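This is the structure I want to talk about, given as structure tokens.
As you look at this complex, bear in mind that one protein chain is not there, while each of the others sits in place.
Showing chain A:
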Amino acid sequence: MISQFYILSSRGDVIIRKDYLGDVPRTSSETFFRNSKFWKEGDGEAPPVFNVDGVTYLHIKEGGVQLVATTRSNLSPSFVLEFLKRICTIVKDYCGFLSEDAIRKNVVLIYELLDEVVDYGFPQSTATEALKQFVVNEPTVVAPAFYQAKPLFSLSKGPTGVFKSVLDTARTDGKRRDEIFVDVVERITCTFNASGYIASAQVDGAVQIKSYLAGNPPIKIKLNDDLLIGRRDTPYGMLGAERDARAAERGAMVVLDDCNFHEVANLDSFDVDRTISLVPPDGEFALMNYRTSHGLKPPFRLHTSVEADPHSEYKALLTLRLWCEVPADKAASGLEVEVPTPRWVQRVHCDLEGGASGAAAGGRAAAAAAAAAAQQQNWDFNEKTHLLRWRFKRCPGGSEFTLRARLTLERPYGASLRSEVGPVNLRFTIPMYSASRIMLKYLQILKKAEKNYNPYRWVRYVTTSNSYTFRT
């Protein structure tokens, strides 16, 4: 089983250390840090599972810290990695947030938690709900330093903006607030080929719940009626699959390729009316994970063109046109377009235009609109990495933008430049938008005793890019 567990800061200091079996030396944390920092095979990252001198090291990185487990046995690595992930979740549930600071401020609590969740290297009950009855220390809730100035793309999977310990529900001092968050979080992976067609597309989504309801009342959730779970609902065979694909393309159905559910989900009526009832345990968990590759409407399209500059053979013109195709009432809250350019591109100068109106000829109003649009976007070019970046603070649905770049070249223009620019990569976050069109029709809290019981219910959607690439 697991011989040791430790949490390392980004500098390699041990913040938390537990030794379970005593068969791995204490210095293993240094061995680990050295090997993970300077992985011998090229400059890539160390793989999550590696072996040095008979000790297997398994590690994940989250919240700026590394969680590491060591072992000498032949156990299941996914078992350990999943377990490390779970420890992150527990820390987040208790301390509101996972960071070096949060851990340092809660050392004793975390040791107590660890004693409950691991015994002699064996994971025990790791449900936050179950832990509550055994753990007596109180957490110091830490909100991240960058709470206000949160980077645009740090949102990966979890619900956003809630830095609150699960223990808050047990408070009786009036500060308690009953609330429940249900988040539909989706990550898009999409690749467009050089002619602008989708080469592959997939959405990985999760329905995440974070409950702060006192007394853990049961809840009921309903999803789209037109939801089809591909290989589950239709018996195996091409006929069914083809039918689904066609239905999804017409926009009639939301077809999922595969999905799985948390063990608390009661799916008795799911096949009848797409409702799931459950007693949400404390803490954050994914009620449902799903993926789909059917009928995705890409939120962004992009067209790239590279042309020779008629005036100088050491110059080239790069034009990017971007269309934001989400509904007009939605907007991407952050968008970053990355264009790698070959090494022989020396300098770049860009002109930005576009926005909802587009800069028409002349006139003060148009100039003001252009200025406003320019404020929403900016660009920079890194001469070391040869990366051209085009950033938007906000990118409303239905808008169109253009970037015209003049590239200064080291050698005369050649046709190969066209294939050497790119692939263009987009990163974005679109709140209140689900790419798969999965919807939460309602969220019921079934608490009969109190009539006026009406806790806060937050249903949120967010779609982020996982890998969104345009090939050139």
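Following the convention adopted for this analysis, a residue touches a chain if its C-beta (ideal position, glycine included) is under 8 Å from a C-beta of that chain, and two chains touch if they have at least 3 such contacts; residues count from 1.
What we mean here is this: contacts and distances are computed from a predicted model.
Colleague: Under which of the names "Queuine tRNA-ribosyltransferase accessory subunit 2", "Beta-adaptin-like protein", "Protein transport protein Sec24D" or "GDP-L-galactose phosphorylase 1" is the non-displayed chain listed in UniProt?
Modeller: "Beta-adaptin-like protein"
Colleague: Looking beyond the chains shown, say which of A:Lys85, A:Arg394 or A:Lys441 touches the absent one.
Modeller: From the options A:Lys85, A:Arg394 or A:Lys441, the contact with the absent chain belongs to A:Lys85.
Colleague: Looking at A:Ser10, A:Ser200 or A:Ser312, which residue reaches the missing chain?
Modeller: Counting the whole complex, the residue in contact with the absent chain is A:Ser200.
Colleague: In the full complex, which residues of chain A touch the absent chain?
Modeller: 1, 14-17, 19, 21-23, 25-27, 35, 40-42, 44-56, 59-60, 71-79, 81-83, 85, 104-109, 111-112, 115, 119-120, 122-127, 134, 136-138, 140, 189, 191, 193, 199-200, 202, 204, 230-231, 236, 257-258, 260-263, 286, 289, 291, 340, 416, 419-420, 423, 425, 466-469, 471
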